[in-house]
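For reference, the structure discussed in these notes is given below.
So, chain A:
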Amino acid sequence: ACGSDDDGGDSGSSGGDGGGSLSMTMLPKNLGNPYFDTSTAGAKEAADDLGAELEEVGPETASPDAQVSYINTVAQQGKDALILSANDPEALCDAIDEARSADVKVVTFDADTNPECRDLFVNQATAEGIASKQLELISEQIGGEGEIAILSAAANATNQNAWIDMMEKELADNPDYADIELVDTVYGDDDDQKSFDQTEALLQNHPDLKGIISPTTVGIAAAARYLSDSSSKGKVALTGLGTPNQMREYVENGTVESFALWNPSDLGALATYAAAALANGDISGEEGDSFEAGDLGEFTVDADGVVLLGEPFTFNADNIGDFDF
Partner candidate 1 sequence: MSTRTYADYSAPLWKRWLLTREMAVIALTVAVFVYATINVDNFDGPLTVKFLLQDIAPILLIALPMTLIIITGEIDLSVASIMGLSSVLLGVFHDSGMSIPTAAVLALLAGLACGALNGFLIAYVGLPSLAVTIGTLALFRGIAVGLLGTTAITDFTDKWSDLATNTIGESRIPLVMIPFAVLTVVFVVLLHFSTFGRGIYEIGLNDEAAHFTGVNVARTKLVLFVLSGVVSAFAGIYFTLRYGSARGDNATGYELQVIAAVLLGGVSIFGGRGRLHGVLAGVVLIGVISSALRLESVTVNVTNIIVGLLLVASVILPSVLAWTSSRLPRKAATPPESRPTPSAASAGV
Partner candidate 2 sequence: MSASNAAAPVLELRDVSKSFGPVVALRSGSLRVEAGSIHALVGENGAGKSTLVKVVAGVHRRDSGTFELGGEAVDFSSTAESKKSGVAVIYQEPTLFPDLSVTENIFMGRQILARGRRIDRPAMYAEAERLFDRLGVRIDPRRPAEGLSIADQQIIEIAKAISLDARLLVMDEPTAALSGVEVDRLFAVARSLRDEGRALVFISHRFDEVFDLADTVTVMRDGSYIDTLTIADTTPSELVSLMVGREVDELFPKVAAEIGEPVLQVRGLNRAGVFHDIDLEVRAGEIVGLAGLVGAGRSEVARAVFGVDAYDSGSVSVSGKPVKGNDPRSAIRAGMAFIPEDRRKQGLVVDSSVTRNVAGVIRRRIAKAGLLTTSMENRAAGPWAGRLEVKTSALDMNAATMSGGNQQKVVIAKWLATDPKLLIIDEPTRGIDVGTKAEVHRLLSELAGQGLAILMISSELPEVLGMADRVVVLCEGRVTAELDRADATPEAVMHAATHHLEDVR
């Protein structure tokens, strides 16, 4: 690991409150979401590594207006950096602008805002990568033909929508998937009970459904729980993006064969390193800038200020025991 860069602390920042060290705020979509709990844990480790101060705040429910207040607070506090997963690509921009004019560096992770609004976006995986991974998994599980449906987060969740678009496009274009029909897309709003009920509704309204893709950790866990004790268990395949701890039970009992995800902890850590690099003035967020991210290695900024973490990883019964997050 590279040592903490103490004396770079106040360069380029309006000087936070702590004397010298960087102070950053982590603002996930909402609190109490296991996915973000994991990413925050990663971010905290990275912050410790950097000798920076990192604080997590956030709303109870994933809505953009609740996030705005927290972004405003960061502006008031004059923090060095804000690391944020956006609940809406547009709605936060005014507040972010205000924070940036108070010299706060803004890094989005997991879910982006419009590229003009923020300094950097740390992308977990390319949208194409995520979309095709999930299609690959579901196709494998249902034997390449039949009806499938998508259980997403909120209908205006940026990243989910991007993935769904990609999936639709690929389903139409890729001859391998010619026999797969996407019959419905429903939204569980990253709310547990709603996702659960939506799963039920999907099964009820599409008796011939063969598979469900849920590209959100809350959704896949709720759907798995519904399936695991319904008569559709084993008949309807389920895949998507989930965390191993939440999904372990369902993989072990056979409800779910495999699912994908990157390591949210790494994602949080990378976002933190990127934010620190920006705040310290090591990089400006231009395409081609590169920075060290501790154990994760060196990363380069791509077009539109995007930093890519890597390809998603597939979890299944053989490997799930090796992970704990």
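Everything below uses one rule, namely that a residue touches a chain if its C-beta (ideal position, glycine included) is under 8 Å from a C-beta of that chain, and two chains touch if they have at least 3 such contacts; residues count from 1.
Quick note on selection: all candidates are chains of the complex that A comes from, given by their letters.
From a predicted model like this one, the values you see are computed outputs, not experimental measurements.
Colleague: Check each candidate in turn (1 or 2) and state which touches chain A within the complex.
Modeller: In this complex, the candidate that touches chain A is number 1.
Colleague: Residues of chain A touching candidate 1 in their complex?
Modeller: 17, 31, 55, 57, 59-60, 63-65, 68-70, 72-73, 75-78, 88-91, 93-94, 98, 102, 154-156, 187, 189
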